[in-house]
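Following: one structure in structure tokens, then a few remarks.
One protein chain is absent from this view; the other protein chains keep their places.
To keep things simple, chains are lettered A, B, C, D and E as they appear, and every chain counts its residues starting from 1.
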């Protein structure tokens, strides 16, 4: 009844793959956000049976990165030179809600920097257009699912601290929680300096004109 | 049950972020309109589970600014050289109605001037294409919510003055109300002369041809 | 329960703002059609919770003006060089039906000539693509609403004369009715020779190529 | 309850206006197809609360004329250099069905030749893409409506002759019926050699390149 | 109750008109697929109240021909230089299902070669993207309808042979059946070498650049 079995979990060594925490009808579960980019013109494709609110999360995340890319070492012209595809397996499970926002933004950041994502890390939280992280529901169920999947660290909104403190401390003594209020804190922690193996070459050829100069 | 908790409130020092007042099934509440602009061709993106009427408010606000930008020191060619994204957190809460009109227009004005928005200020009112401010409902509930969130000043339509006068005067003695009939009055009051920190550079390069000359 | 309160009425000194007469579930009412134009490529935007039939009225009105602009001193190339936005406040009130046709066409004519609209004037009538004015329903309720709003003159289709004659003559003795069969009669009467203050500059630069020559 | 009152009927001296016969819930009625063309790129706009089948009739009529224009003296390049708007008053009355097909094609032919339409003429019949005229229903009710509106001649499919012969001959002794099987017969009869007053100039400037040569 | 009466049947001497067999609620019937092409850019228009599955048949047929045109003497660049319109009379009768596939492909082939279609021939069968012909239902009813309409030869999938053998042999002794498994067999049999009268000129001007070279 859950989306992913524990044995499907794996280290996040591929660029653009980040572990999120979802709250489904049958309880908490982990999910993966996968972002793949390819040369193009900035088109965004979303798959994985996503509902409207979850689709909007991806749009907001991409808009935030487009406006604030420099803070993370991303040349903003890249967003007009590459197409973006965000997928959330499993494809047949309907998914919705805003709580994948920070996971999506981290996934996009990894794809556009080709930096590795910290392993054994999961996250949940809504994002706003100005980069605030908002609290979400179902924290207890999500953390139990994260634990079952071998997750060691979880990022969430500071406002959700009280929900964590209601969980039996013994049960989660091996997990570490990071409380944030800004997207920048999420990315600074989640992305490692190290690039993935065989990273894409994202340098911009000088003769390629960005869209704005056409 | 309300959209934002009091502790989520914060000063409006980021360009394009303005506090509005909403009337929901469970009473009044504050909401934030966030506008972000990025180099592009004038595309408008709307997120935040907005209903048709609220989406139209954003379209009207942008059209008004496009036609009357000069009054506010905005070069009209900017609207063809930048893309606009308007988001209203929280993403999962359906929102509708015309009363966010003046908040949206103020948010767009701040984004396109990079001027600071007056802090501890909220507003509610419908906008028309010619810049009139129309009265809206739920004034009492909205003002109580604004007070709970620490708002000190509220802008609304002159026709709504009678709704304010029905509220216990003692209860709102620390708040100030600004009654307007024209959008120009809203922007003149809500936008400070001062620019935000690290403002975007909105100067137009001479070799960029506006759309009309293509 | 009505769309606009009497005190919202005002003189039609802004280009593109024309008073129409609507027939709602709670009786007759006045409404305003607002047209705003901005440099562009001829895109038409419609807002105000308009139903399909009312949207078609705007499309027909614009098509008529495009084909017959010369009769009214409008250079037809303007329709490819300016975007058009038609809004009908109040934004949350659903509106439909063909009876705003002549009001829309008058509003568009004023916007594209920047000529003043005759004040204290309202109108109601369907328009056809060849410029005929067709009769509409709810005349009695509409006229009573116009009187309440201080309207002095009303334009409608000749076929609706019988509906006016059924109203107590004493009650409307201060109002004047203009019966027409052609759109040209409406515009000739409704638009004043005088331009609005600060009119838009609608002259066409010689180096701007009209669409047909591309 | 009918779409048009008798006194709305008038001679078809304007290019692109043709009288059709409709069969509504309350009996037969006449309707007008109005076609207006303006410089553009071949865009087709349809208004008048038309159902899917009636919209398809317009698309088929335009496609037939595009492929067979030469037979009627129409330069096929015109279809890429002019936009087409087809409207069917009254705008609020839903209309559907294929029986306006030949009326639409005649209306388009008149618009693209600027030739007068024969007066006191009405027609009803489905059109196919290869120019066949197919029979339609409701013939008796349509003819009675045509008679009430002062129509003297009616065009329809040969297969509908039997439906006419079932009508009391005395009642329609002043009317003339033209039975056809091909669209060419309809246009040859319905369009007069004479052009309308103030015809549009449809000559193609030599420096305008047709779409296919781009 | 049937779509076409027998007297509407006629020889298939016009390019692009092919007789298919349909199975409706009231039994079998014949239908005509009409394809018309005009200079353009490869746009496909579908009319005749077609359901989704029938629309997909047309898309598949066109894709097959685009990929395999050379086998039938069709220059593949034509598909980017001509627009295609497929219509299935009668316009008001909803039609659906995949069994018109081979009729549509034959109709398209005739339009793009301007070759005559064999007369007194009908066909029914689903097509796949690789050119296989698949069996369809309602064979008995379809053949009886074909016989009533004077059809002498019928093409269908080899798998449908058993359905034909269940029909009283005496009743269909004057008809000939062609069983196929590949689309190539259909076209080879259905299209005559002879061109239609006044064929379209489909030669490609040397200065016209195909899409791929842009």
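Quick note on the criterion: a contact is a pair of C-beta atoms (placed from the backbone, for glycine too) under 8 Å apart; a residue touches a chain by one contact, two chains touch by 3 or more.
Just so it is clear, the model here is predicted, and its values are computed rather than measured.
Just one of E:46, E:60, E:88 or E:121 touches the chain that is missing; which is it?
Only one of E:46, E:60, E:88 or E:121 touches the chain omitted from view, namely E:60.
Which residue from E:43, E:130, E:161 or E:176 sits in contact with the chain not drawn here?
E:130
Spell out the interface residues on subunit E facing the chain that's missing from view.
That gives, for subunit E, the contact residues 52-53, 56-57, 59-60, 63-64, 66-67, 76, 97-98, 101, 126, 128-130, 132, 134, 159, 210-213.
Which residues does subunit A use to touch the chain missing from this display?
5, 7-8, 14, 16-17, 32, 34-41, 45, 47-49, 81, 85, 87, 89-92, 207-208
In this text, only the chains that are shown with their structure count from here on.
Find the geometric centre of each of subunit A and subunit E from their Cα atoms only, then give the gap between the two centres in Å, rounded to an integer.
Roughly 51 Å, centre to centre.
Cα centroid separation between subunit D and subunit E, in whole Å?
Averaging C-alpha atoms per chain gives centres 29 Å apart.
If I count partner chains per residue in subunit B, which residues reach a count of at least 2?
Residues: none.
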